[in-house]
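Input: a single structure, listed below in structure tokens.
Every protein chain except one is present and positioned as in the full complex.
Let's turn to subunit A:
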Amino acid sequence: MSYCPNTPEDIREMLAAIGVASVDALFAPIPAGLRARSFALPDGTSEQELLRQMKQLAGTDRPVTGFIGGGYYDHYIPAVVDHLSGRAEFYTAYTPYQPECSQGTLQALFEYQTAICRLTGMEVSNASLYDGGTALAEAAMMALRVTGRNRLVIDGSVNPFSREIVRTYLTNLGVEIVEIPARDGLADRPALTAALTDLTAAVILQNPNFFGSVEDLSDIALTAHANGALLIASVYPISLGLVKSPGAMGADIVVGDGQSLGNPLSFGGPSFGFIATTKKYIRNLPGRIIGETVDKSGRRGFVLTLQAREQHIKRHKATSNICSNQSLCALRGMIFLASVGKEGLVDLARLNRDKAEYAKGLLGSIKGVKLLNTAPTFNEFTIVLPKDAAEVAERLLGKGVAAGVPLGAYYHGMDNCLVVTVTEKRTRDEIDALAKELEGAL
């Protein structure tokens, strides 16, 4: 089946108007020798059959009770998020290049930018990037542009996937990336300071970090600034209900993944990345930016602004190659934040922390289990098991419990470590069951 409405009669009339004998004649500009050698696709199907087939495929996935994060978090999505973002006027609209007929998208994204600024304690935000990892890479490239330097210092407790994206993005650009291994799950301050030189464009950290530890980065911001470098902080937005904002800690560029703000896990995408900075760096921000203005009669309106930075104007001199962002996911993030609200985000963050603290107490008291460090945590923490965490995690997974992320694959010498995540969706019973299963597996 297809969604082509023209009838044979329509087609005859159209061919006559064009002055050709057949549809095939319209493909005459394609040299005969270049025609497709194969197009071996299945026959089409109906909605009903398609749905059956897709249900069967989705049914092959086996459900697990998840205590896993790694940048993606299983948070509750308020019903209004799906209903409002699913409005076809948002869903099937194009990039808002024509502002008069796109005020819906533009105003919603302006509200989103405002929410990101307020959440992160920064002055300006763009209208979203692809995801948290690519946002970190864009932030790194932005810092290189701003400072004109070519060296980055990155803390080892930044999400390993995001660090890998930064490395991949910069492979061909002759940038030196210095990774400073974390010490006991915390930023190694003396080593970070020692790594700073007058060529360092930025120090990159994550808070809470990959091990779950929460730190005040203010001192590192001061050290970085004293060396003429920027501080880039990657943050988990839900944690900002409780944790001091990166802006208050002195960060110059703040990024993160917006999945936790109303976007489903959906096997890793789509979500959105956010990026926020201070006013003085706005011209170096990548991606779309929405700005407020007025029309001829003085009515408030919103437009894509500072487009002269972008690829469709600047081509190879643009600040980034980004064209589409993740508008709809950012809209979902905005609706999520407005639904949860100012006090609600504090309560939600507290609920996450309460559950995680309960789990931490329970798991930490199992014989032979230790906590990686005594640093405060938000809704993730790392435990050290008396044996290989991968083995234990696999055994628990067999029972339908994804107990956490074993660190051996990502950190040398941390084979016994497991990062456990507890969101507000996990119940006390599930946490108790996790503790029981873990104890049994040791």
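Note that in this section a contact is a pair of C-beta atoms (placed from the backbone, for glycine too) under 8 Å apart; a residue touches a chain by one contact, two chains touch by 3 or more; residues count from 1.
Keep this in mind: contacts and distances are computed from a predicted model.
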Which name from "2Fe-2S iron-sulfur cluster-binding protein", "Cytochrome c oxidase accessory protein CcoG", "Nitrite/sulfite reductase" or "glycine dehydrogenase (aminomethyl-transferring)" does UniProt give the chain that's left off?
-> "glycine dehydrogenase (aminomethyl-transferring)"
Which of these touches the unseen chain: A:V178, A:V346 or A:A433?
-> A:V346
Quick one: which of A:A187, A:I220 or A:L331 touches the chain that's been left out?
-> A:L331
Selected from A:A194, A:A226, A:A248 or A:L442 as touching the chain missing from the view | A:A248
